[in-house]
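Removed: one protein chain of the complex. Kept in place: all other protein chains.
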Amino acid sequence: MATANATPLLQVKDLHGHYGESHVLHGMTFDINPGEVVTLLGRNGAGKTTTMRAIMGLLRKRAGSIRYQGVETVGLAPNKIARMGIAICPEERGIFSSLSVRENLLLPPVVMPGGLSVDEVHELFPRLEERRNSQGTKLSGGEQQMLAIARILRTGAKLLLLDEPSEGLAPVIVQHIGEIIRTLKTRGFTVLLVEQNFHFASTVADRHYVVEHGRVVDMVPNDKIAENAARLETLLGV
Amino acid sequence: QTPVKVKIGVLNDQSGLYADLGGQGSVWAAKKAVSDFNAASKGLQVEVVFADHQNKADVGTSIARQWYDVDGVDLIVDTPNSGVALAVSQVTKEKNKVFINSGAATSDLTGKACSPNTVHWTYDTWALANGTGKAMTKNGGDTWFFLTADYAFGHALERDTSEVVKANGGKVVGNVRVPLNNADFSSFLLQAQSSKAKVIGLANAGGDTINSIKQAAEYGIVEGGQKLAGLLIFLTDVHSLGLKTAQGLNLTSAWYWDMTDANRAFAKEFSAANGGKFPTDVMAGVYSGVTHYLKAVEATKSAKDGAAVVAEMKKIPTDDKLFGKGEVRADGRQIHPMYLFEVKKPSESKGPYDYYTLKATIPANEAFRPLDQGDCPLVKKT
Amino acid sequence: MDTVSDVPYIVEASGLTKEFKGFAAVKNVDLRIRRHTIHALIGPNGAGKTTCFNLITKFLEPTRGTIRLNGRDITRTKSADIARLGMVRSFQISATFGHMTVLENVRVALQRKLGTSFHFWKSEASLSELNDRAIELIKDVDLLTYTNHLAVELPYGRKRALEIATTLALEPEMLLLDEPTSGMGREDIARTADLIKRVSHNRTVLMVEHNLSVVANLSDQITVLARGEILTEGPYSEVSKNPQVIEAYMGTGHGAH
Amino acid sequence: MTTTPLAVTAPQQGFSPVRILIGIVVLAALIAAPFAVYPVFLMKVMCFALFACAFNLMLGYTGLLSFGHAMFFGGASYICAHTIKVMGFTPELGILAGVAFAAVLGLLVGLLAIKRQGIYFAMVTLALSQMFFFFCLQAKFTGGEDGLQAVPRRAFFGVYDITSDFNLYYAVLVIFLIGFAIIYRAVYSPFGQVLKAIRENEPRAISLGYRAQQYKLLAFVLSAALTGLAGSTKAIVFQLASLTDVAWQMSGEVVLMTLVGGMGTIIGPVVGAAVIVAMQNYLASLGEWVLVIQGVIFVLAVSLFRRGIVGEVIAFVKARKEKAGA
Partner (left out) sequence: MFELIGVAPQALFGQLLLGLINGAFYAMLSLGLAVIFGLLNVINFTHGAQYMMGAFGAWMALNYLGIPFWGALIVSPIVVAIIGMIIERTLLRRLYNLDHLYGLLLTFGLALIIEGLFRRQYGSSGLPYGNPLPGGTNLGFMFLPNYRAFVVVASLVVCLVTWFVIERTKLGSYLRAATERPDLVQAFGIDVPRMITLTYGFGVGLAALAGVLAAPAYQVSPTMGSNLIIVVFAVVVIGGMGSIMGAIVTGFGLGVVEGLTKVFYPEASSTVIFVIMAIVLMVKPTGLFGTAK
């Protein structure tokens, strides 16, 4: 492993998760080192989103161990977990319709220093400044995606959970997001990325975990992709 | 010989608007009448049951039917709420049982809707309108303004009272129709105030009456020299208003506990058994009505034929410790004097429920609608 | 209604404009869609693609401009009636009838043609004559194994397939698909693209799509929108070389999806 | 916020032998019932059961909670009582008049309210029924708080005598069965399918070419008319029409019945009506506790037995079947 000797920022061990009666996560185990960009790859329904929700505490029925900076978070409420420095950009974006774009942007409280300022955010996403007084959900699909990413950059959270951030974005913007993730990395942020767009993932990530049926079945460092192409193909149906 | 079985059902409001003026108090009064009557020694075996009609005519008739058909009830008493009372009266006639009403106001019970099985005991709209209207007009209150609840009952009260006022030389200077269950009366009270009428007649009931009296005090109406006349007010209403607010109010009632020794004794016993509350005229009426009924059953030796029992009730004069001597008329109306009271000032009240001063007595022969004016089919026949 | 099939364009929108409280999302767009082609609408986020869709299907009222379907003016027609005229849309977020089975989902769409939809006195059994056709459609989109599942239970990609089956049940002349492959894994994307290709036979398809490989493979004609206006139009080979389009939309690393 | 739909029970239909057998047994029981149980009570249950079923047609199958159904129930009851008592109609004509009135009123209210959804719809219907209540309170022909009393029990079609409660019981039974059959049919009809689709996803149903408003409106009118049928019948049974039936508490009561029985199930409202009516009869001697007990049932039903009695039973049976199957 590339950074095997650093203490992991996030350690997930034998994580199980349920939606009501249905058992979705079957012992996820992986870890993320500080400053890394790590992706979860997998087919639709593999349990990637569910894993993120479990880390964030949004999945109520979860068992196993999730340690953030060595602290066990299974059993904590989402707001406690957020205050420890984890933030999520959900798959369905979660833009609030009763808030303006600006209010949406300013909504998440700053949990620790080190986040971006509002001006920096606007520099990254000029479109958001133009539309700042519109109702949040009146933005186009892609604009909402930008807003969802932008708003967690402000909070100072050190671990960002991005669920399919490239979905529905124009190719230029996807490129742009890639640049942003790289910038975040240099600033010391750690990113857990869920992606369908493998091509995009490979331009930003350090390592890839492959998820199948609620389990990690493989791990491929980004620089070994070429060697593992055949294996990935069978796993992801590429 | 085997005792004559009699089952009495007190059917009234136990949970709603009229629960305080009848409710469990009426049940107590009925039971008291039975024990005072010494039924067992007279060959009667009497049982008293009760139920809550929830002020719903369908619930009331369901209970009445079931009582008559299944449970063997012979007499239903009390039953405030005119709608329920009229419905129960009809069922009673159909089943040939007896219905003695004490709590409902509608004078139709002995008028258009009279029945050979129904006796109306304590008061009715005509008597109330007549009592208050006549006595007050005669005492100098000769200009009137009405606050009228805007539905049949209010209209009837207003109409009846206006007639009495006019017949006694008074004048009605205005009226305003107030929607039912309207919490705020200030607007209407201001209209009444600016009409300069000497008497403001409250042709409404329950919460509406209470709120209008309360707000009249706030706007200084009584202090300003106008008099309030409540057309349907009970002791319990005055109690809930408090004397400070209700003082000076005029009202008509069939019975008040502080008039005779017998009444006082009854009230004392009632109060001891009912957590310090005092009996209303409705409860006294239940007592009186049940007593008279038992006398009639004793005479007829059977409670099964309702019409026969009522006929007997009409034949023998009424006489009991609360209502004194009187009679039940052909139309089913029980006749007794009515009284006009004024509510005392707080300083004049000497004890619990010491609320009224007697202002005038309306003799029995003037207190109720003349027999020939009620359009009761029973009367025409005879 | 007279189908003027000699008109080469099935949809003609001219001067289409939509303003939201002073903000013009779509400005004076002239859009013409040729019969029996797959026409793609692409453009940066917020360019007005979905809004155009909504205008054409009348889920939004245009501020200005006219829309013709088969030569007939539908600018004032209600959205439910537009569906009856043969133009049916899908939604950007998947839209199925969750607590109905896959079969029922498709059948509801077929049912309208029976003309008994207001008949509350008829038995539901009267609908079973539609089952064969429904199964056929379900087979077309590879959902046969799910026929009796409730729609909520389907995986995401399969819901989209169901949606397409439901849409096809109306036998629309014209299909509008809003980002049909978004959120799908590669496998499903390929499957869906294939499906679109198949159903476009004898139909006209207008789609909004960000996946350039899908756009490149499927579309006959592309309209590029930017900031509510048409940037350029043409086949993929032309459009993808347009420097303006590259700058505003495609970026430099495209094509390798 | 994510919401789960109100009714989630799967359709139960088809004619298996077991079902037919059950049907025969139930019918026999209904015919024999008045020999065992007090007929007036049974008739009351049937009136309210029909009312609740009609109401459920709206709530359970379109997801729209009307908090104003009392206006159709009480309104029809007034019209039926008035036409019979004052205009000399026979009962079937009186009922017809009541139903027609409820249907027209339903159409008017529906036109106003149907565009609203969820809570808005509940509030609008509540307000309109409140207007109707005040109208009835003040209108001359309703007799104010006295109501319309002593409605004669004329013979049905001039031949079927209903002066005895026994005879009347069978007439009411027939009316109830007709009403119930109409509702059953409507739920499992092509129309019912479209309604279901609209409830599940309205924009999608529109995009398939269904004019959702019209379907909901028809459902509303149907529900109002059947509610009118129940109200008219009640007027004949009790020989009176009163303000109680148009008051908003009545709208609340029918919600309670539906909820207790199980909304969105075809038989649930019947069970709910029976339970609540029986309880009211029983509670009559409990005095002041009536309100409290009703309230407690509401709270329990909402927090613990959300599917209602019938819904819970169905779920239980289903779970057992699944276990057995697995």
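Chains here go by letter, A, B, C and D, matching the order in which they are written, and residues are numbered from 1 within each.
In the analysis below, a residue touches a chain if its C-beta (ideal position, glycine included) is under 8 Å from a C-beta of that chain, and two chains touch if they have at least 3 such contacts.
Small disclaimer: the values here were computed from a predicted structure and weren't measured.
Engineer: Which chains here touch the chain that is missing from view?
Structural biologist: Answer for the hidden chain's contacts among shown chains: A, B, D.
Engineer: Sort through D:Met87, D:Val292 or D:Ala319 and give me the one touching the missing partner chain.
Structural biologist: Among D:Met87, D:Val292 or D:Ala319, only D:Val292 touches the chain that is not shown.
Engineer: With the missing chain put back, one of A:Ala82, A:Ile177 or A:Leu193 would touch it. Which one?
Structural biologist: Result: among the candidates, A:Ala82 touches the missing chain.
Engineer: If the hidden chain were put back, which of B:Asp71, B:Asp184 or B:Glu269 would touch it?
Structural biologist: Answering carefully, the residue with contact to the hidden chain is B:Asp184.
Engineer: Just the residue numbers, please: which parts of chain B touch the chain that's not shown?
Structural biologist: Residues 15-21, 150, 176-184, 186-188, 190-191, 193-194, 206-207, 210-211, 214-215, 217-220, 236-237, 240-242, 244-245 of chain B touch the chain absent from view.
Engineer: Touching the absent chain: which residues on chain D qualify?
Structural biologist: Chain D touches the chain not shown through residues 1-6, 63, 65, 112, 115-116, 118-120, 122-124, 126-128, 130-131, 134-135, 138, 248, 252, 255, 259, 288-299, 301-303, 306.
Engineer: What residues on chain A make contact with the chain left out of this view?
Structural biologist: 56-58, 77-79, 81-83, 87-88, 90, 94, 96-99, 103-104, 106-109, 111, 152, 155
We take it that only the chains that are shown with their structure count from here on.
Engineer: Which chains contact both chain B and chain D?
Structural biologist: Chains in contact with chain B as well as chain D: not a single one.
Engineer: Of the chains shown, whose Cα centre falls closest to the middle of all protein Cα atoms?
Structural biologist: Answer by centroid distance: D.
Engineer: What's the farthest chain from chain C if centres are computed as the mean of the Cα atoms?
Structural biologist: B
Engineer: Any idea how many Å lie between the Cα centroids of chain A and chain B?
Structural biologist: 77
Engineer: Given which chains touch which, is the overall layout a line, a ring, a star, complete, or other?
Structural biologist: Here the contact pattern is a line, an open path with two ends.
Engineer: Can you name every pair of chains that touch?
Structural biologist: So, checking each combination of chains, I get A-C, B-D, C-D as the touching pairs.
Engineer: Chain C touches which residues of chain A in the complex?
Structural biologist: Against chain C, chain A makes touches at 43-45, 91, 127, 131, 134, 138-143, 145-146, 164, 167-176, 196-199, 203, 236-238.
Engineer: Hey, which residues of chain D end up touching chain C in the complex?
Structural biologist: Answer in residue numbers: 5, 8, 13, 182, 185-186, 188-194, 196-197, 200-201, 203-212, 214-215, 218, 222.
Engineer: So in the complex, the part of chain C that touches chain A is made up of which residues?
Structural biologist: 20, 23, 42-51, 92, 155-157, 179, 182-188, 210, 212, 247-254, 256-257
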